[in-house]
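Inspection log for the structure reproduced underneath, given as structure tokens.
Only one protein chain is missing; all other protein chains are in place.
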Amino acid sequence: MTNTTGKIFKVTTFGSSHGKALGTIIDGCPANFELNEKDIQIELDKRRPGTSNLTTSRNELDKVEILSGIFKGKTDGTPITAIVFNKDKSSKDYEYLENKPRPSHGDFSWISKYGNYDYYGGGRGSGRTTIGIVIAGAIAKKILALYNIKVFSHITQIGDIKAKKIDINLIEEYSKKNNLKCADIEVAKLMEEKILKLKEEGNSIGGVVETIAIGVPTGLGEPVFGRLDGEIAKALMNIGSVKGVEIGYGFKITELTGHEANDEFYISESGVKTRNNKSGGILGGISNGMPIITRIAVKPTPSISTIQKTVDLKKMEDVEIKIKGRHDPCICPRITTVTESSLAIVLLDFMLKGGFIPMHNLNMQ
Amino acid sequence: MTNTTGKIFKVTTFGSSHGKALGTIIDGCPANFELNEKDIQIELDKRRPGTSNLTTSRNELDKVEILSGIFKGKTDGTPITAIVFNKDKSSKDYEYLENKPRPSHGDFSWISKYGNYDYYGGGRGSGRTTIGIVIAGAIAKKILALYNIKVFSHITQIGDIKAKKIDINLIEEYSKKNNLKCADIEVAKLMEEKILKLKEEGNSIGGVVETIAIGVPTGLGEPVFGRLDGEIAKALMNIGSVKGVEIGYGFKITELTGHEANDEFYISESGVKTRNNKSGGILGGISNGMPIITRIAVKPTPSISTIQKTVDLKKMEDVEIKIKGRHDPCICPRITTVTESSLAIVLLDFMLKGGFIPMHNLNMQ
Amino acid sequence: MTNTTGKIFKVTTFGSSHGKALGTIIDGCPANFELNEKDIQIELDKRRPGTSNLTTSRNELDKVEILSGIFKGKTDGTPITAIVFNKDKSSKDYEYLENKPRPSHGDFSWISKYGNYDYYGGGRGSGRTTIGIVIAGAIAKKILALYNIKVFSHITQIGDIKAKKIDINLIEEYSKKNNLKCADIEVAKLMEEKILKLKEEGNSIGGVVETIAIGVPTGLGEPVFGRLDGEIAKALMNIGSVKGVEIGYGFKITELTGHEANDEFYISESGVKTRNNKSGGILGGISNGMPIITRIAVKPTPSISTIQKTVDLKKMEDVEIKIKGRHDPCICPRITTVTESSLAIVLLDFMLKGGFIPMHNLNMQ
Partner (left out) sequence: MTNTTGKIFKVTTFGSSHGKALGTIIDGCPANFELNEKDIQIELDKRRPGTSNLTTSRNELDKVEILSGIFKGKTDGTPITAIVFNKDKSSKDYEYLENKPRPSHGDFSWISKYGNYDYYGGGRGSGRTTIGIVIAGAIAKKILALYNIKVFSHITQIGDIKAKKIDINLIEEYSKKNNLKCADIEVAKLMEEKILKLKEEGNSIGGVVETIAIGVPTGLGEPVFGRLDGEIAKALMNIGSVKGVEIGYGFKITELTGHEANDEFYISESGVKTRNNKSGGILGGISNGMPIITRIAVKPTPSISTIQKTVDLKKMEDVEIKIKGRHDPCICPRITTVTESSLAIVLLDFMLKGGFIPMHNLNMQ
């Protein structure tokens, strides 16, 4: 397995859905930044289940505890370890799944690869393990904010219902006005209705989440194999249930001519800018100072309560299963905290790599 | 910069559009495989410019020379170095571009980041640098083929013209029937016409390329940050001009319910399979034995010959440029060799990582 | 900072001398091995302070707790997290050290580099942080033992008192017969006396520790920059207080001619062997099937209780300090558990890298 991401701000996550604890070690957080548990708890509370009728009913407080890396209220350059204990586990709900992989879940692939597979609540493959990412993301976002970089996200599509385009400067504010995190307030209601209807039917639905970073300086990205767009694509695709990633205009750009697609430069008061941003803030794999625009395709939650066909891997015969347990009918609302975290982690790593944020106590050197 | 990719089959590429030479070092190619220059030349010839009226007229033979890593006709585990000398350079064509970044090219980002920027033909950011990837891809494809893994690609869309769905077993054969590499032979003609028309106008167009791998065993991928889908997304997004990546159903899956999207398992003669493959062969970040299906969004070539607005970075004033030089009106046909190479490199790396292909002379151990 | 070591068996340690907890995450432990807390506790108990009059009087039980990575008594391939809480801290003993670096300690370098420096008991630079290495080493040793590889160590020198050469097959047994871990039982008494005398004087002493691995197969090591001897040298030099590393004959070999130094090969019943082993089991950076022999130079504990000259970094003036707190007069005995752990971690990593131990459930593939 590969449970570490990042080159300088190296994030390692651990833990499973029903294990003793989940958490994160960050090796490479720059020293001398104020940090406490509250900074992390704020973000964890956003992804916490049970906060609306759109999410699973599993009730977890997800209270974070920092074990190392802080000295007298500030980071000291040593590894930051933060953990969350699992409380509301009901492992027996999952016992019937031994050897019976759930359709479109990772069960079959994991058991094939690793043999001894923790099938309680999806084990290490559970969405619950994104707690580790959100912990690191909270820290990344806090540091980025000190450098005037803001990362936010909103839902632009649920099923075939699409939000209308919202001014980039209003997205963050508007998207906080509903449980769904959709900045198009009218359409959000239709989306909520759709999700709740499918929830009742024991079904689920997918959607599109747009995650944006503003204030990113020109110069982040390491061509040709460590490009900013490549690392973002990887970070977002690594989130469970994501089946597509776009930067800027994404797939829509394939229908344009060069003349229509090109972002022309001009001199603005604050330096070189482009009038449009169909490139989504990245050219040649390096940020160009414009907002970074990303979108992901989120598949419908594969845990649905209707009877499904699968196999018994021990008896090697076809069987049927009915998935029990508690699940989100649409993971888009809760995934937004994860996409923001993932993007923030990538950006902070590049800010450090590029020398935009100092790692050390340069005064004393 | 980061010019190396891969963890075991580590590929480092070098060289620029108008430099002395371009090439690749592969550190971590398993020993004892037969390999010669012809194996590589075949693939280089596919991406070579000047082979049809759909490509740039730059005329390069791109003859490869192996400098190290082969002993008595076989790989010996030491680094394989292979180079191609640049012949048909016309650097003076680009002198006017100093300090004037071309719209939607990497020029501005690169010069901002690195200062000393090779603006001849796009320098290291040129599509020509994919020669390094194709060299490594040729070797990866040869080794994968010995393990019954086949990688191929085809064009499914040019501008708004979409190819119809072709049986997966016919794609490779059909796509060879035209210069465009489109398996839908009827529609391919319309696409060619569109490209040639835009070429005449000095304009360009984007498209969609699907790249597929069949024969991939269950078990490739390293959750949670080294997942197979994450690595593929990164590898494909790292290719110049790519603005979106999809696995399986990609963005289309967002409109489905869980009931519609889930891939149910069954026992086939050759083991566990899924009836559909909307997941594109990857579940939980690990291959599940089904074909790996990927698609990329390719933007229109930003080098167009109409007058465009840009800036003079030295004088810091708005200017206009007219791009000279020789360019592909649509890079989709030639990018196919690159996507195949990129996917093959990722897959071989995971085959080695997973122990499916031995690195060493295990008999003697 | 870089708190991770290893390429496949990736060990990350965290925590400081007086922080909440210390511990380890292992990402890349192969699945399907039995493992419990007792396996780790046995090794932690060996390095635990307060077990004889040769060590510091700090009293820590160092009880380990596994937080993740085990499912139904076996490793499941997911990250193993294990922690130890600090109990017997007396931080106020160290308050006087703020801004006054102890001679030959890391204080000055750390505060210069990181600014915010945890000066309680040496912070992250404390010998106490080797708990993280010993946790990982315990796991590595357990798995290696299943493959008939045994790692052990003994003290060969304290100050200028040198142990006589002991038969390699008797070292492990003999070295257990005294607190000092010296296989030369006679000389061990003299060494103990010397240490206790210096302890009384508030002084300290250095020594040499030899660490050996037997049963290592031919073929571990990755020339030219990932050689087995290079990785061992790094792992051992990374242990605090180590100022020299030798493989095989080490510095003694410089006085020999090629004729005297060369290890000639012969055919034994169990394959190719060398009659001598002046190379210490490594040729060309790769193990050759003979025992791996390493030695380290351990400096005298820099914490001594006599008055020493240093500087006040805030006032920038010369000052004197008298180090309080509890310290080992000679760290050689306790360092042995750490050298064994470090060597075991390196060897396991190479066993996995070389395909000698499978990572995954190859039967199901």
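Letters are used for the chains, namely A, B and C, taken in the order the chains are written, and counting of residues starts over at 1 for each.
The rule we apply is simple: a contact is a pair of C-beta atoms (placed from the backbone, for glycine too) under 8 Å apart; a residue touches a chain by one contact, two chains touch by 3 or more.
Quick caveat, the model's predicted, so the values are computed rather than measured.
Enquirer: Where does subunit A touch the missing chain, residue by residue?
Expert: Considering the whole complex, subunit A reaches the absent chain at 217-219, 354-356, 358-360, 362, 364-365.
Enquirer: Mind listing the subunit C residues that contact the chain we can't see here?
Expert: 1-5, 13, 101, 103-110, 112-113, 124-125, 129, 157, 159-160, 198, 203-208, 218-219, 221-227, 229-238, 240, 242-267, 272, 274, 278-280, 282-288, 297-304, 306, 308-311, 313, 316-318, 354
Enquirer: In the full complex, which residues of subunit B touch the absent chain?
Expert: 1-4, 10, 12-16, 19-23, 25, 27-28, 31-32, 66-69, 71-72, 74-81, 83, 111-118, 123-124, 360-361, 363-365
Everything below uses one rule, namely that only the chains that are shown with their structure count from here on.
Enquirer: Quick one: compare the interface residues of subunit A with those of subunit C and tell me same or different, with half as the dividing line.
Expert: same
Enquirer: Centroid of subunit A to centroid of subunit B, CA atoms only: how many Å?
Expert: Spacing between the chain centres: roughly 27 Å.
Enquirer: Distance between subunit B and subunit C based on Cα centroids, please, to the nearest Å.
Expert: Centre-to-centre distance between subunit B and subunit C: 46 Å.
Enquirer: Just give me the whole-number Å value for how far the CA centre of subunit A lies from that of subunit C.
Expert: 39
Enquirer: Among the residues of subunit A, pick out those that touch two or more other chains and give their numbers.
Expert: Each of 1-4, 13, 112-113, 124 in subunit A touches at least two other chains.
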